[in-house]
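One protein chain omitted, others in place.
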Amino acid sequence: MDEAVFVSALLAAGIRLAAPIALAALGETLAQRSGVINVGLEGIMLVGAFVAVLMAVQTQSPWIGLAGAIFCGAAMGALHAYFSVILKVEQIVTGIALLFLGMGLSGYGYRLTIGMSGSPVAVPGFRPLDLFGLSDLPVVGAVLFGQHALVYLTLVAAALMAWMFRATRLGIMIKAAGEYPVAAAAAGIDVDRIRLACVTVGGAFAGAAGAFLSTAHLWGFVENMTAGRGFLAIACVVFARWKPWLAVAVALVFGIADASQIRIQSVLPMVPYQFFVIVPYMLAIVALAFGSGRNGMPAALGTPFTRHS
Amino acid sequence: MSVPSPDDAFIALRGVSKRFASVVANRLVDLSVRRGEIVALAGENGAGKSTIVNMLSGLIEPDEGTILLEGIPARLNSPLASVEAGIGTVHQHYMLVPTLSGLDNIALQLGELGRGRLDRAGLARRVAEVSGALGFDIELDRRIDSLDVAQQQRIEIVKAMMHRVKLLILDEPTAVLGADDKRHLFDTIRRLREHGTSVILITHKLEDIFAVADRAVIMKAGSVVAQADVEALTPAAIVGHMVGASDVQEAEAIVKGFGRAPRTTEVAEALCSARDLTLRRPNGSLAVSGLTLDLHAGEIVALAGVDGNGQSEFMRCLAGMERPSAGVVECLGESTEAGSWSPALLRRRGVSHIPEDRRRFGIVAQMTLMQNYLLGNQERPGLFRWGLLRAGRLSDLVAQRLSEFEVRAPGPTAPMRTLSGGNQQKMVLARELDYAPKVLLAAHPSRGLDIKTIRFVHRSLDRARAEGMAVLVQSSDIDEIMAIADRLIVFSGGRVFGPAPCESVSRNQLGAWIAGQEEMPW
Amino acid sequence: DTKRVALVLPGPITDGTFNSAASKGIEAAKEKYDIEVVVRENTDFAQIQDVLRSYAEEGYDMVIGHGFQFAEPVMAIHAEYPQTFFVVNTAQVAAEPNVASFDNRWGDAGYMAGAVAALYSKSGKIGHVGAIPVPVIEQYNLGFERGAKYFRPEVQVLSAYVGSFSDIARGAEITTSLIEQGADVVTSTGNENVMGTIQAAQKANVSAIGTAFDSAAMAPDTIITTALINMDVNIDLAVGRFIEGTLKPQTYVLGLKENGIGLAPLRGFENKISAEDKAKIDALVTDIAEGRITDLP
Partner (left out) sequence: MVTAASRKLPAFAAIGFALLLVVGAILLAGADPLALAGSVVQRALLTNAGFLEALLRAIPLTIMGLGIALAFRARIFNIGMDGQLIAGSVAAVALAPWLPGGPVGMLAFLVIGLAGGAFWGGVAGVIKARFGGNEIISTIMLNYVAIQILSWLVRGPMQEKMRIIPRSDPIDASLRLPVLFEGTRIHAGLIVVVIVVALSAAVVARGRFGFKLAVVGQNPDAAHYAGISPSGVAGIVLAISGGLAGLAGAVEISGVYGRLQEGFAPGFGISAIAVALVARLNPLLVPVSALGFSLLYAGLGSVAQKGMVPFPMINIIESAIILVFLAGSTIAIRSGRAKEV
C-alpha cells in the first residue's frame, strides 16, 4: 500500500479510537481537578452509548441522540456527585456502583427497547465531516478535515478547559477545591457546589464519549461495548498530569498505538497476536519511566470536604 | 478599664463558649472591639485565642452565646458570611493553596473579580499597591509551596488587606516576620485604624502589644481573665495574668529572661561542617553560595536574617533533606559525597531537626500525639520489639513529655490536629530534644510559643549546649539570638556575614547585616 | 410431565452471535416440547460450578452449558447429580450416565465461508477477524483459509485477532485495517466483535460473510451469506432426544448432514453472483456433506 495512504489511514483510525477516550478523560480531568475521582466512567459511557442510539433511532437525528447522551451522562455524574459530595461517602466505591448501574441501565434499557425485537435496527449515525471540502486532500485531508464533528468539538472543549484552568477565576476556584479545600472555603468558596458542578459536567463528557462510540465510530449498541475504555480514560488523566490538552494528546497516542498494533498484526501473522495487543500498554509503561510521578495530582483527590479540619 | 459597651463596638462576643469533645476551648467569653481600635489578644498556648478567630471567620460556630455585629446579633456560619460582614482574617495556619501562585491565591477570595477571565495584570497592580503600602517584598508568581514561611506569611497578610475590611484579625502574624516587615505591618495597621478599621492582633510578643495595641485582652484556659488599655499595663502585669502568677517577681523573671551561662567548653571538635557549600532552589536560583561553616560541640550558632535568603535551604540540606549542588557537608561522620545523604541516615547518627514549616514537615495532623512522637524516632531502639510497637512504653513516655512541656492536650492519644498551634510546636520540640541528639537543627524553635514556654525552650537549649550538643538556630528574632547564641551568621541578599561571636556583634551591627549592609549606616 | 431445562450461557443473549443463537434455540425448543426453560447469562468462569450445582440441586432435569469451558466443571460434578443430564456445547466430552456434548463442525462452516469469499473477492484478498483464538474460532479460521484456496489457490487470506469478545470498536478497526490492505470480503467469529466487523465492511462498501447466526437483515447489502452454526439444532437434538429417552452419554458432532452447520441463502446477493459460481458453491456444499473434501480441519 502507498505509504502516504497508509499513514493517513493509520492516523484516522488512531483518532477514531482515541476520541471516546479523550472525551471521557477531559470530563474526568475536570472532576478530579475539583477533588472527586469517578471510576464509574465506564458505566456512564455505556448509558451514553445506549441513549444516543435510542434517541437517534427514535428521532432520526444523531444530534438529538448526542444531546440525550450528554443529558443522561450529566444525570449519572450528578448521582455520583450526590453520593461523594453531599453524602461524602467513599468515592471509589460509589464509582464502582455507578459502573454496575451503567452496565445494568444500558443493557436493560436496550432489551426493553430497540433490542427487544432481536433483529438489528438501522441507526442514523454521524458521518465524518468534509470541512471546506478538503477531506480528499492527499495524506492530511482525512485526518485534518474529514473527522467526525465530535472530534472537533473535543478539541474545542479541551481548549476551553485549558483556558479556564489557566485564565479564569472559576478555574482557580476548581483547582483550589481539589488541592486545599479548607483554604478555598476560608476564601468564601462553596467547595461542595464547585465539586457538584464539575462532577456533573464530567459525567456529561462521559455521556458524549459513549455517544461517539455508538453513533459515530459505530452505528449501534451492544452491551458492554466500552470494553475498558473508561479505565483507559482515567489512566490518560493521570498520565496527562491532570492537564486537559495533555489528556487529549495521551489518548491520541494510545489510539495511534492501538491502530498501529492492529496493522502490524496482520502483517506478521507468525508472531502471536497477544504481543501486538500489549504494544500500547507496554508503551505506556515504558513512557512512565520518563514521566514523573504524582506531579499534579490534586492533593485532596478522593477526600470528601468537611469543615472542622 | 475602658471596656466598650456592645453598642459602640463594631463586634462583640457575649457569653460565647465552644467545646471540642472533652476540651473547653472557650468559656463564656465576653469580648468587644470598637471601630478603629486595635485590640491585642494574649494568652498562653491553648488559651483559646485561635478558637475565637475561627468563630469570627466563620470556620466554626459557637456552642452558646452570641456574636453582635454593630450591635445586631449575627450568624457567621460560613467563611463567606464572615467575609461579607467585612471581616478579614489572617489565620495562624495559613489558608493558602500550595500549588497555586501567590497572585492566584489572592484572586481566589476576591469575588468581585467575576467569573470570566481573570485580569492578572490588573490584580497584580492592585496587589502591588497594597504590598507597597505594607512595605512587603512578595513574590506573586511563584507557587506557594516553593516559598518559605515568611514569604507565605506576607502573602497571607496582603491577601487579607485586599478587601476594605472593617475588622482585620491577625492570628500571630509576626511569628516569622523580620523586624522591618513587622514595622511596616504595624505602620499599616495604624493607618487602617485611622480609617476606622478595627483590628484584633494575636501575638506572643509583648513588645508587639506595646508597639501597636490600644487595649490588651488576656485569656487563660478559655476565658478572658483581664483586659485594660495598654497604657495601664506593664509586661509583667500581662504575663502575670497569662500564667496566673501569684507574685510579681515570678512574672518579672519571665519577662526578663534568664542569664545565659558563659560558654564552658573551649573550642571543641566540629560535629558538622559545610565547605564551599552551594545550594540551588528548584527553579535554579542560588540560595546559598560558597558557604563555609563549622558547628562545634557545645555551642549554639544562630542563623539570622530575613527568611528567604537561603536559610531554609541550608537547614534542610544539613538535615539531609536536600543535596548540595556544589561543595560538601560533613556531619557526624557522614558526608554528602558518599551518596546516601538522607534524613534517615543523619537521624541514625544523632541529628535532630525542628523544621521550619511545622505543618508540612513536622507533624502528621490526623495522627495521634503518640504517633507523632514516633515520627523520626521509628528506627530508634526500645520503641519496637520484633517490628511491633511497645505501645505502653511509648504512651508513658509521651504522657511524661506532655506534663514536662506543659502541653495542653487531653492525652497521648489525642489527634495532633486538635492541639493549638503552640502546643503542636511544643510536641515537636519535645520529640526532637529527646534521645539526646548530638546536633540540633532548630528553625524558629520558639515560633508560636507563649513567653513562658519560650523561656523554657531557651533554658532547654542552653542545657543541651552545656551537655555538648551542637545547636544551629534559625531565627529572625534579634532578642532570641542575643539571648541564646554563642556565634551568629547572617544570610542577606545573597551574601553571608559572619560567623562572628555574639559578644563582638552589636545589635546595630546585626541589624545592618540583616539589612544587607556591611557597615552600620550611622 | 414437564421437563425443566436450564441453559447456562457465558455471555449476554444480545451478542448477536454465539449466545443469541443458543437463546433462540432454546426459545424454539420451548415452543416445540413440553419443557420449562430458564436461561442464565453472563456466567463467568468462577461461577460455573456453583451455577451448575444449584440447578442440579433444584432438580432441573437437564442443564446445558454453552461453551467448552463448561466441560471440566461438568465432569467434576456430574456424578453427584445422577438425576440431572448435563450437556456441553462446542466441546467433546461425555461420561456415563449423564454427560453428553454437542460440537458443530466449525471448521466446515469456515471452509464454506472461505470458498464463498474467495469466489466473490475481486482483489484476491480476504480477511478473517477472530475475537480470541478459542478452539472453535481457530477451527473456523483454519477452515476459512483452506476453503478459500479450494477454488482459488492464489487467494491471500489475512487474519487478525481482537483480543476481546466484546470490544466491538476494536473489532471494527481491525476489520478496517484488513480492508485497507485490500481485503474485499471479510468474516468474523466471536461475540459482539462480529458486529464491529460487519459495520466496518458496511461503511467501507465491501462484503462480509456472517457467522453462526443469519443476520443478513442487519446489513443486506453487505452480508453475502452466513456460515450458519445451528445452535438451535444442537439444542433441539439434545432436548428432543432427552425427552424421547434416547440421549446417550456421548459426543455428537454435527456437520452439514446433521444440519448442525449450514450456508444461509444468498438473499440480496442472489443476482450478484454468477450462476457458475453458485453451482460451484452448491457442489462444494454437497461434497462436504458427503465427506468428499479431504482437507477439512
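Going by the order they are written in, the chains are A, B and C; count residues from 1 in each one.
Rule of thumb we're sticking to: contacts are C-beta pairs under 8 Å (C-beta built on N, C-alpha and C of every residue); 3 or more make two chains touch, one makes a residue touch a chain.
Predicted, not measured: the structure shown is a model, and the values here were computed from it.
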When the whole complex is taken into account, which chains on show are touched by the absent chain? A, B, C
Please pick, from B:E64, B:D229 or B:E379, the residue that touches the omitted chain in the full complex. B:E379
Only one of C:V38, C:A95, C:I273 or C:I293 touches the unshown chain, namely C:V38
Touch rule applied to chain A and the missing chain gives residues 82-83, 86-90, 92-94, 96-101, 103-108, 110-112, 192, 223, 228, 231-232, 234-235, 238-239, 272, 274-275, 277-278, 281-282, 284-285, 288-295, 297, 306-307
For chain B, residues in touch with the removed chain: 61, 77-78, 319-321, 342-348, 353, 355, 360-367, 371, 374-376, 378-379, 384, 387-389, 391
Counting contacts across the full complex, list the positions on chain C that touch the omitted chain. 6, 12-13, 38-42, 44-47, 49-51, 53-55, 57, 68-69, 71, 132-135, 163
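Please note the rule applied: only the chains that are shown with their structure count from here on.
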Distance from chain B to chain A - Cα centre to Cα centre, in angstrom: 46
Centre to centre, by mean C-alpha position, how many angstrom separate chain B and chain C? 76
Suppose each chain is reduced to the average of its Cα coordinates; what separation in Å results between chain A and chain C? 34
Counting only residues that touch at least two other chains, what does the list for chain A look like? none
Which residues of chain A touch chain B in the complex? 167-170, 172-173, 175-176, 179-180, 182-190, 299, 307-309
Using the touch definition from the top, list the residues of chain B that touch chain A in their complex. 57, 59-60, 78-80, 82-84, 89, 91, 94-100, 104-105, 107-111, 113-118, 120, 417
Per the contact definition, I'd like the list of chain C residues that touch chain A in the complex. 12, 14-16, 20, 24, 127, 133, 158-161, 163-164, 166-170, 172-174, 176-178, 180-182, 192, 195-196, 199, 215, 217-218
